[in-house]
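The structure is given below, and queries will be raised subsequently.
Note that one protein chain is taken out, while the other chains of the complex remain in position.
Chain lettering (A and B) follows the sequence in which the chains are written, and residue indices restart at 1 in each chain.
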Amino acid sequence: MTNHWVDVKNADVVLVMGANPAENHPIAMKWVMRAREKGAKFIVVDPRFTRTAAKADIYASMRSGTDIAFLGGMIKYILDNNLYFRDYVANYTNATFLINPEFKGPGELDGVFSGYDEKTRKYDKKTWSIQMDDKGIPKKDMTLKDPNCVFQLLRKHYSRYTLEKVSSITGTPKEKLIEVYKTYASTGKPNRVGTELYAMGWTQHTVGTQNIRAMTIIQLLLGNIGLAGGGVNAMRGESNVQGSTDYGILFHILPGYLPVPSASVVDLKTYIEKFTPKTKDPKSVNWWGNRPKYITSYLKAIYGDNATKDNDFGYAWLPKLDEGQNGSWLMLFDQMFNGKFEGFFAWGQNPACSGANAGKVRKALAKLKWMVNVNLFDNETGSFWKGPDMNPKDIKTEVFMLPCASSVEKEGSITNSSRLGQWRYKAVEPIGESKPDSEIMNELYFRVKRLYQKQGGKFPDPIVNLTWNYGEKDASGKIKKVDTHSVAKEINGYYLEDLKVGKKGHLAVNFVSLQADGTTSCGNWLYSGSYTEKDDKVVNMMARRGKKDIGNLGMHPEWAWCWPLNRRIIYNRASVDPQGRPWDPKRAVIKWNPDKLDPKTKKTAPGWDGDVPDGPAPPMADEKAGKYPFIMRADGMGAIFGPGLADGPFPEHYEPLECPVQENPMSKKHRINPTVKLFYGVTGPHDKPVKDGGRPEDIFLTCDIRYPYVATTYRVSEHWQTGLLTRHLPWQLEMQPQQFVEISKELADEKGIKNGSKVTVSSARGKVWAIAVVTDRFKPFKVMDTTIHQVGLPWCFGWQHPEDGSGGDSANLLTPTVGDANTMIPETKAFMVNVEKA
Amino acid sequence: MTVIRKASAFEILNHWVLAVSFLILAISGFGFLFQLEQLNAVFGNFNAMKNIHNYAGIVFTASLILTIFHYLPVSLKFGADDIAWFLNGGGYLSKKSKVPPQDELNAGQKLYYIVILLSGLAIAASGFAIWLRPQVPDIRKLVVLSHLVHNIAFDLMIIAVPLHIYLATLANPGTLRIMITGTVPLEWARKRHAKWVRKMGY
Partner (left out) sequence: MARKALLISPELCIGCRGCQTACKSWNQLPATKTVNEGSIENPPDLTPNLYNKIRYVEMPSNSNMVRWLFVSQRCMHCDDAGCIKICPAPGALFKTKEGAVGFDKDKCIGCKLCVAGCPFDVPRYDEKDKVSKCHLCSDRIAEGLEPACSKTCPTGAIRYGDRDNIIGKAQKAGYEKLYGQVDLGGLGVLYAFKDSPKIYGMDERPQIPETVVFWHKVLKPLAYWGLGGAAAVSLLHYLVIGPKKDEGGDQL
C-alpha cells in the first residue's frame, strides 16, 4: 500500500476493483464503511456481484480480464473532459517529458509498441527512451502540448478506448461506465481524493502489472498519490505477505528489494554500477542512489566478519541467477515436471491446490525424490501420492512431514499491507512435536553446515560463512534456541565501527546512517529503524502501541512501526503544492513550517509538520534545496510513461490466454499480451493454440465451443487460501462445506441446471465437481454483440479434507499455465470452462 | 340396614385412579403455572415434576376413557326431571328447596361428568401434543393452540372438581362411601335417586 488501512477512511471516493475485501479483507471494509458514513462514494467493479459489491453505491460488472479496457476508457474520459489535476500532473509526473519521436503505440503498429521482436517475444526498448537535454536532464514541455510529450502520447494511446469500444470489450453498459468514470474523476480536484484497493483480481492476469499501472496513471492524473485518502493500495492476501515480499521471498529480489544478481554481475562493483540509478538533476533525490550502502550493509549482515573489503564483502557467495533465468512459481513447477529437481521444501504452502494448473503440479511432485512438507496439517501436497488419479505404487517420492507452530505459538513480527511491522507475542506453546519455523531452520542450518564442514562439497562458502548469531550456543556451536529479537536487531542493523552517526556495537538509528564501506550491517535496509536505540535504550519500535494521531487522519505514528522510517503515507511530498502547502488543508499529511519548533532545543527552524516526509529537504519550489516528490524514481517524477515494464510503457488491452472472443477488439494481430512466456505454442494473428503445441498438461483452448464460458477463481471469507487451515475447522466448514460454482439464472436455464445440484466444471486441463449456486449475482455479458456467460468458483477446497471427500477438489485443476509478462503471477482470474450437469 | 350397590369394584378403583392422577396433575400443573418452587420438596425438581406430570397424564387419560363406559350413557339421558332439577338449583339453594326424583345420576352430576369428560379429553389431547409434538407443518401453531386448550380445560376442571368434591363430601354426608364400599343405604338413595331406586326394584 502507498497509504495504509486506516487511511481509506479519508477518501472521498473508494474504488475497489480487482479485489473483494468484504470477503478477503474484512477489516479493510471497516475503513471503507467509515468513509461511506462520512459521505464517500463507494464504487465496486467486478465480474461478479460480491459481498463487497453489495455495499457499493455504484456497482459495475465487467468481464474477467478486461480491466485495462475499463481503465483505459477512464483515462480517456479524464483527458477528454479535462478532469485531471493539472498542477499535479505538470509538476509531479513525467507527463511533461518528451519521448523519443520514433516511439509508436499499438494503435499504429497493430497491437504492439515499437521495438517488438516476434521471435523472442520481447521488446527492444530503444524507442521508449526519454529525450535528455545537454545536461542529461529529461526534456520537458510544461504546456503539455508537444506531440511527443508523455501527456500527448497518453492522449493518443487512449483515444482508441472509446465508450463504445470499452463497453463492447468489457460488457459493461455504457451508462455504468460513465457513472463510474464521472464519480471517480471527481477526485481530480485538489480538495477531493480517491483511493483504489486491489488484490489478486488485478495481479492474477497475463496483464496483471499493467492493470495496476493503468490505475497508477489515473491516480497520477487525478493527483491522488501521496495524499491522505488516496494512493494505489494493494491488499495483501495474507497477513504477512507484505513482510515476506519485503524480505525477498521472490526469486528476483533480496531483502529490501535489492535485485538478485545474475551470473554476469561478477563482482560488487559491477552490481553497484548496474543497479544504482543515476540522475544529473539536482532536484531529484534518487533514493536508490543509496543502493551501494544497502547491498554492502546487507552482505555485512549475512556474512558478518567473514565479509571484508578484500573479499568484496562476500559478494561472490551470494546466489546468482543464470542469465535470463526465471525462478518464478510456474517455472519452478515446470522444471519440477521436467524432472529437474531432486527435492522440494513445501514450506507453509499447499501447491497441490494453490498452484495454477494444479493437475500439472501434482504430477510434478511425483517426479521428486523427496519432499519436505512443513505445515500445520498434512495436506494435498504432502499426501499427493495417494490423491485422485495417483497410483502410490508408481510414486517414488519420499515425503517428510515437519509439523510447524502456528502464528500464535511463536513470537515475532508481521508486516501487514500498511507496511506496518507489528510485534506479536507467543500466546501458547507449540503443541506436540511442532516447532516454530525459525527452530526448524536452525536445525536444518546446523546440519547442512556440519555436512559442508565435514565433506566440503562444491561450494560450501555461502553456508559456512553465514552469520547465525541468534542466541546462546551449545558445545557444538549450534544455537540452542533462536532468539527472534536478535534476528530483528540484525535486520535493523548495527554500527560495526565507531562512526560519526554512532558508536560501534550499537543498533543503527535508521537507514540514513548506513554506509557503503562495510562499517555498518543491515539485514534489510527498509526495516532499519524498526529495532533501534533511543536515548541509549534499545527499543523495539514494532512493539509500540501508542494511539496518538496526527490531524485525525488515522496515521497513529506511535502504533508499531512502518517502513520506511515510520512514514505512514509514501510519496507524501506529493500531498503538498511546490511551496509545501497541502493540496487539501483539511487532510494535511505533511506541511512545510518555516518556524518549526524543535522540542529538544526549543529553537525554531524550517521543517515539515505531520507525517515523516519523504526526505527532510524543503519544498520543491525552493530554488536551492527543493526536491521532487517521487524520491524512489531517478527522475523524481511519478511515472505516467513507464518504460520499465516488459510489455509496454502504457497499459494496452490484451485478452486473457483463454478468452471468449476470436480476436482482440483493440488489435487485429495480437490477441494476448505479446510478451508473456508461453508454455504452449501459438499460431496465427490471434494466438490460437497450435496443434501439439506442447505438453498436454499445458494445453489451452480459446474461443472454443467445448469451453464456452468465462471462469474466474476466488476466495471466500469462510476459508483461507487453499482452506488447509480452515477446512480443519468444523465451524468454517459448516458455513462453506463444499466446492460450488456460481452461475447466472440465464445459463442455468440454458443448461437445465437446478440450484443446489451437482455439476461438472471442466477446462482444457481438468475438471472438478461443484454444487451449482444459481444466482442473480451473475449475469451474462454482451461482448462484441454476443452473449457471454461468466461463472466463478472458489479454490479453497481439496480432496484430502474433509476426509469423506465431501468438499470437492481445487478449482486450480482448471486454471492455465501462463503468467503475467512481468511477474509471472499465474492467470487464474480469467480462463474458459464448460459447465454440465453431473 | 339395607344397602344398595351404586358402583362396582372396578368403578371404585377407576374413580380413585382418576382422582389421584388428577390431583397430581393439578398440583404439578399449578406448580408449572405459577412456578411454585416449594413443590420441589415433593417432586424433587421441575424436571422430575414434568415427568410425573406427563406420566400421570397417561394414567389420567386411560382412566378417563374407562369412565366413558361407566357414566357416559347415563349422562346423555336428559329429561323433564333434569330440567326441574336445574330449576330448583339441585335443592342446594335453601334448606327447603326440593328437586324432583332423580335417576341414577342427577342432572348436576350428568353435567359435571360431561364437563369433566370433555375438558379431560381436551387437556389430555393438548397435553400429548405439547409433550410429543407430532410432525405437522407448523408445530409452533399447534403448540400454541394446545397450550391454550390445555389451560382453558384446566380452568374448567379446577373450578368443577372442588365443587364436585364438596358436594360429594360435606354437602352430602354419606356420599363418600360410594367411593369406598360402592354401596349406599337405601334410605339415602331414596332421598337422592328415587327414580333409580324404584327402577332397581326397591
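Convention: a residue touches a chain if its C-beta (ideal position, glycine included) is under 8 Å from a C-beta of that chain, and two chains touch if they have at least 3 such contacts.
If you're wondering where the values come from, they're calculated on a predicted model, not measured in any experiment.
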Among A:Leu220, A:Val374, A:Ile414 or A:Val716, single out the residue that touches the unshown chain.
A:Val716
Touch with the omitted chain, as defined above, among A:Thr183, A:Ser530 or A:Gln732
A:Gln732
Full-complex touch with the removed chain, picking from B:Asn14, B:Gln102 or B:Ser119, is B:Gln102
Considering the complete complex, identify which of A:Ser262, A:Thr775 or A:Thr823 is in touch with the unshown chain.
A:Thr775
Which residue, B:Phe22, B:Tyr71, B:Tyr113 or B:Phe154, contacts the hidden chain when the whole complex is considered?
B:Phe154
For the chain that got dropped from the picture, name the residues of chain A it touches.
22-23, 26-27, 29-30, 33, 37, 49, 51-55, 59, 61, 716-718, 730-738, 740, 754-757, 771-777, 779, 806
May I ask you to list the residues on chain B that touch the chain which is not drawn?
30-35, 37, 46-47, 49-50, 91-95, 98-102, 130-131, 133, 139-140, 143-145, 147-148, 151-152, 154-155, 158-163, 166, 170-174, 187-188, 190-192, 194
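We take it that only the chains that are shown with their structure count from here on.
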Centre distance in Å when chain A and chain B are each reduced to the mean of their C-alpha atoms:
84
